[in-house]
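First up is the structure itself, then whatever we jot down about it.
All protein chains of the complex are present and in place, except for one that has been dropped.
In order of appearance the chains are A and B, and numbering begins at 1 in each one.
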Amino acid sequence: MRTQPGLLAPRQLLRSLPDACRKLDPRTLWRNPVMFIVEIGAVWTTVLAALHPSVFGWLIVGWLWLTVVFANLAEAVAEGRGEAQAESLRRAKADVVARRLTGDPDTPEERIPAPELRRGDHVVVEAGQIIPGDGDVVEGIAGVDESAITGESAPVIRESGGDRSAVTGGTRVLSDRIVVRITQEPGKSFVDRMIALVEGASRQKTPNEIALNILLAALTIVFLLAVATLQPMAIYAKDVNPGVPASPALGEHGVAGVVLVSLLVCLIPTTIGALLSAIGIAGMDRLVQRNVLATSGRAVEAAGDVGTLLLDKTGTITLGNRQAAAFLRVAGTPEDELADAAQLSSLADETPEGRSVVVFAKQRYGLRERTPGELTHATWVPFTAQTRMSGVDLDDPKRSLRKGAAGAVADWVRGHGGDVPAELARIADGISASGGTPLAVGEAVDGSARVLGVVHLKDVVKEGMRERFGEMRRMGIRTVMITGDNPLTAKAIADEAGVDDYLAEARPEDKLALIRTEQAGGRLVAMTGDGTNDAPALAQADVGVAMNTGTSAAKEAGNMVDLDSDPTKLIEIVEIGKQLLITRGALTTFSIANDVAKYFAIIPALFAGLYPGLAALNVMRLHSPQSAILSAVVFNALVIVALIPPALRGVPYRPGGASRLLSRNLAVYGLGGLAAPFAGIKLIDLLVRYLPGMS
Amino acid sequence: MRYPRWLRLHLAALRALLVLTAVLGVAYPLAVYAVGRLPGLHDQAGGSFVELDGRTVGSALIGQSFTGPDGKPLKRYFQSRPSSGGHDPMASGASNLGPEDVVDRPGRQSLLTQVCVRSKAIGELNGVSGARPFCTPGGAGAVLAVFGPRAADGTVPRPTRVVSVNESHTPFMASYKGVRVEPARPGEDYAKGLVVPVRGDAPADPAVPPDAVTASGSGLDPDISPAYAAIQAGRVAQARGVPPAQVERLIKEQGRALGFMGEPTVNVLKLNIALDRAYPAR
């Protein structure tokens, strides 16, 4: 479902044009007060132009209508991009037949259309079939192709019980047979929600958007007032200058209606008013592009505000498993011998830790990996949870090797008549203290046994995490690592990864308590989770991202679902949230800053005839009053189109402190917003001066 | 009896106002008054009155007119600044005329003409040039109403008719942009013309100083600038028949407070009292 975020193609604009025109309907447009006022102005000037036709009047009318159309276009394009995604999702859910289990021994199964499934129904799905609805696997294990939703072609395993039991309607079972208990209500499946989301149908205004709308409404009222009260002032000014002949812009009855509307449209924040909803839609869209589904826009905005990030250690901060990081000799065992013994004793250990010993021996000591079949007369002893050891017994010469938990190996050495040096305990304690896990390697030859050394296993922090967390800190986000490890281990990893804090020996209720404490301190908390026992915490967190691989309970509790089940995605989500707000703020600033230049275009155009001194305000040296007013209106309309791409793409966000960010955005959108229209209006004036009716 | 809540609130507010009035509106001014009775403050609190020969001739802080019954300046006295209220302390205030009030109206001279008239009169009285920028030699505002088609920038590049609006006799200039300048005819409305003040070639820094030709803010300004005092000294000396140097010696220039506050001034009443004391009028 990943669609190309790409640049805005002109074709896309054209395709959205019909939609944009449909949105001219006042019944839909009134929801956007700024543009609604522009439309009213356009209607009124149309009437005026029809009553007193002039080239100038009709040009203004045309561009006023274009202003509204351009604003609608922005929204239509944003929605259009979602539509393509919705289409591919609809295909995924087309015409699936469900095999519902009836519980009746005679007809154990019946075929019904998927949309008729209800919560609690049990369905059976076999290889090659499409899962008819969202639910949990209650029986069996299967490989599932979820590419229709996640875009990932690699199959995933879904099995009953545990945290990998959730399946999504519309995905395909590749192997085996599973029984699924449906957990959705009809028409409210995950795919349905996704479609609604990407189409923007379920979009509600987010809190910041509402606040911004209030501010824009207030600004609109101010300018409405400034323009409305200009009329009696202009009439007075005209009255006291009886020698000045009436001009097309200013006559006995004050400023011409067309000009008054032009001034109003130029002043009210049309730029941000036009783009505001597109920014919101595009923000959600960017999340979808990254395979994250947010159930509410509020959550996306909250992501930008997150003050504390709870991250599970395993899989998020560290690679999934512990790995061998050093071989430590005991009692003067030669290092090569220790490495050889460690490798041999681990060959039968298929756990990730065991594999890592073999890999480490190869990488560090250049020991070729031997396969169990390669050695004759060897009895392999695999790792079990009971013995907590793995190893090998060799016949010729008779020699046994064991590798495992330090205590277990020590007992084994003693049992074979050997002594365990105190050094072992010291080394093992040292490793434990540093957060690692010690594994001892022992050898028994002909009735005598000894400890060869210790393997230091440790958690390996993913590459780049330290920098990532540094970035977070500069963004003002506190990172807290959640782990089931003991405090010692947790601290060591926390230090290495560079998180700000950790919660060791964490139980789900500890997590919940931590979230509550952070929230009581005024911080917004974001977390990821997948298990059912994460559900309360996910629900409590302000941003709860459930892994798509997780249980239905987790997905219900959170307010976002990551289809890639990538816990580090949280960081990107935060960035998207911030980008959404930044884009709104930046374009608002730009929109307001634009007004300054427009005044310099329109005020002298209107009043220089009455008060010759005001011609000095015509700093752009615009051709004529008509061309000045038209240029301002044209610029105002075109700038909307010019800003559609940044509105949809979002203003670039680079993590960093608030001050730097503000400086940059102020320079670009504040100062840029002041300067751009001076250049733009002048350029347009250079062109439109050749139109008829411009002098 | 229990009043409704809103009434109780307003009664509380009234009680608060009354008790605060007692403290702030009665006790406080009386306390200030009491302190003002102390020596060192007493004179000022009373009004800084000055006496000559046992009679109170005014307040050192309040300016007065030194004109004769006909309203003409008495030559033996230094003159105060113009006052829009005739130096009547019961009618303090300013002219409030704007910086572009340049066209005379029936019954009211424009501020520009007032300035020009004063400058001319003061110049003549004191034997200096009364010429000023934007003033006609005759002592009126040099302002033209220019008629003709307006250009886009509001100017009249090719006038058809030009009137000197503040002059009903021979205009101060013969022609403007090739068009003959007419004098204004009383009762005619020139509002349709473009108002063009004409700078003329008077120096930017005229002989009669600015304070002499402008009305003060209070209408009671007790001071004039040292420059205005200087141009009057000769005339006063002549009127009193004393050498100018002796009159000049009586001019007590009050420098800026602490060296930088305000402007140097000369208190006219005190100066005139000093004159009357030193050289009683004959």
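A few remarks follow.
The rule is short, and it goes like this: a residue touches a chain if its C-beta (ideal position, glycine included) is under 8 Å from a C-beta of that chain, and two chains touch if they have at least 3 such contacts.
Note that in this section contacts and distances are computed from a predicted model.
Matching "Potassium-transporting ATPase potassium-binding subunit", "Circularly permuted type 2 ATP-grasp protein", "NADH dehydrogenase subunit L" or "ABC transporter permease subunit" against the UniProt entry of the left-out chain gives the name "Potassium-transporting ATPase potassium-binding subunit". Every shown chain touched by the omitted chain in the complete complex is listed here: A, B. When you scan A:Leu13, A:Ala76, A:Leu514 or A:Leu581 for touch with the missing chain, the hit is A:Leu581.
Note that of A:Thr102, A:Thr229, A:Asn486 or A:Ser695, the residue touching the chain absent from this view is A:Thr229. Touch with the hidden chain on the side of subunit B covers residues 6, 9-10, 12-21, 23-26, 28-29, 31-33, 35-36, 40-41, 44-49, 52, 55-59, 61-68, 74, 77, 81, 87-103, 105, 111-112, 115-116, 132-135, 141, 153-155, 197, 199, 204-206, 209-211, 213-225, 256-263, 265, 269, 272-273, 276. Remark: the residues of subunit A touching the chain excluded from display are 207-208, 210-212, 214-215, 217-218, 221-223, 225-237, 240-241, 267, 301, 304-305, 307, 473-478, 520-523, 577-579, 581-582, 584-586, 588-589, 592-593, 595-596, 599, 603, 607, 610-617, 653, 657-659, 661-663, 665-666, 669-670.
As a convention for this text, only the chains that are shown with their structure count from here on.
Work out the mean CA point of subunit A and of subunit B, and you get 73 Å between them. Within the complex, the subunit A residues that touch subunit B are 240, 242-245, 608-612, 615, 624-625. Residues 147, 149-150, 152-155, 191-194 of subunit B are the ones touching subunit A in the complex.
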